[in-house]
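One structure, as structure tokens, below. Some questions next.
Only a portion of the chains appears, each positioned as in the full assembly.
Residue numbering begins at 1 within each chain, and the chains themselves are lettered A and B in the order written.
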């Protein structure tokens, strides 16, 4: 639970614009990876100091600066100075509890996204905040730790296949968004399989901790949904093309992401509906099972209680009890008792109680 | 459950516009059926290669190209090239998880629809995605497998009865939409009958798996609803007539479909409300039935327990128990016991416990 608000309170009392990293330090050293490319070539580097970045700023080629690790506030601050980024943006980059959002600062767009490793451990380390700053001819992206997410994208740039090398920085930002949203489908499919497994379980044999599974699944969906709903607005706003930074040709692609986001949300809502139906089934199954047991046990008691009464009657010590003297009394009484129990069983079966 | 997101994750990591068929291959060979008609005549053909289609593109007559089967990506790609269709549209045609949508690409409209065979097996193969591309004088439709859906429409074109032969491509697209929505009424009526049967069952004699029936019915409605809600927007947007491709005279007809869509949705919502009321009835019925059983069983026990106690009393071995010596002791105690049970039964009946 703590993760829903980790570190939020720590900032209270600080002046606005004060930089504080609210996440956990997840990598040892902040790494900066730079890709500078145009239709003709690609240049990759890992500059040691922030100052080295200035050089890329001037080139006409598209520059992608990828900052991995956020705990070194000084580096973030210097990048901010270098590219003229507003202190409030820097503050938000470091505050890893932010919901996805889009802010238009005129010279650059600031986009916040959430990425999920896999929803199973979303609770612990799976959620990562990705901040993207899209300028005229550069993209700066900030990540907490995970490097693999954009590896495919990098490969595509290196290979020069597809559209990407011939397009501007806006297309790169789009491609990053697309990668993140495509990754949601993976998470969603995992989620869907978990839901399906759980549902099958419930129908076949409900177990005691299914309820907790349903609850934890619900919670994971809550976290996922919390990241997705605002994303819808973000991508929608990008697709409206109010900012001149997204060129006409890229808008069509951005709207395609919007479609995908809606699709993910739609499916998520369907899962939520299915899940809440499952709760009813689970509760009813468990209570049915328990009732079944109690019924059988009670039927056993109910059959034996009249028999015990009969045995009790012939255990009485009255002087004049003619039956006791009869030669066939004992086997007779057994017959009577067996008959009674058979009749009761038949009655119970007839009423479908068994 | 898997079907709610089948294959969605497979695309993750691919560049945008990469073509990948996410459905299952359902027909052996991709078939292309062409109808070229105007007021004067109809020409039907099944061209072997995509190149043969070019010929129809030029004619003033309305051309309907119906592609059945989507697994051969090459064919789809060549049709795209031939008619100048945007790669993102081709990507969406092949992604059979799309929600219904309408996209205006200026020269053509792209419409995605869902059709249902019958909701009973909607879970397995019943849902089919139909993509319609409406150009100036042509309609290209893409289907996964089912051919019968539009057979009636084809017959009407051949027969030349009604308005269709005298109208343009927009009317053909409308007629296809109309066919799909009319088909929803069939699915809805099936659904309604299932709901009705289930309801009658519940009132007469609730069975154990009624709960699962309710749950599965709910789920089918979810799937149906997921296809219908966006359709409402699609038809609504078409009816507003923002695109010049839908002529004034056809708009009236499109608005009529809008009415039908609303009607289907309305009825569906009513079914949903009824269904959720049925869950309450079912749970209450089951619990009532169980309670009834337990009550009867407990009443049997409660009558015999005091009797057993009396028998126990006269089974005691005290030396001085005067009753034991009485001549009428034994029949007397039987009388007492019968009286007690009758009084108890009377009391229980009076309190309406029986």
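Following the convention adopted for this analysis, contacts are C-beta pairs under 8 Å (C-beta built on N, C-alpha and C of every residue); 3 or more make two chains touch, one makes a residue touch a chain.
This one's a predicted model, so the numbers in the text were calculated from it and none came from an experiment.
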item	value
Oligomeric copy total, full assembly; chains in place: 2	5
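What we mean here is this: only the chains that are shown with their structure count from here on.
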item	value
Distance from the mean Cα position of chain B to that of chain A, given in whole angstrom	27
Chain B residues touching chain A - in the complex, by the definition given at the top	1-2, 4-5, 8-9, 11-17, 86, 88, 91-92, 97-99, 101, 208, 211-212, 215, 218-219, 222-223, 226, 279, 283, 286-287, 290, 293-294, 297-298, 300-301, 304-305, 307-308, 311-312, 314-317, 321, 323-327, 329-330, 333
Chain A - residues contacting chain B, complex	152, 156, 161-164, 174-175, 178-179, 182-183, 185-186, 188-189, 192-193, 195-196, 199, 203, 252-253, 256, 259, 262-263, 266-267, 270-271, 273-274, 277-278, 280-281, 284-285, 287-288, 291, 294-295, 298-299, 301-302, 305-306, 308-309, 312-313, 315-321, 351, 353
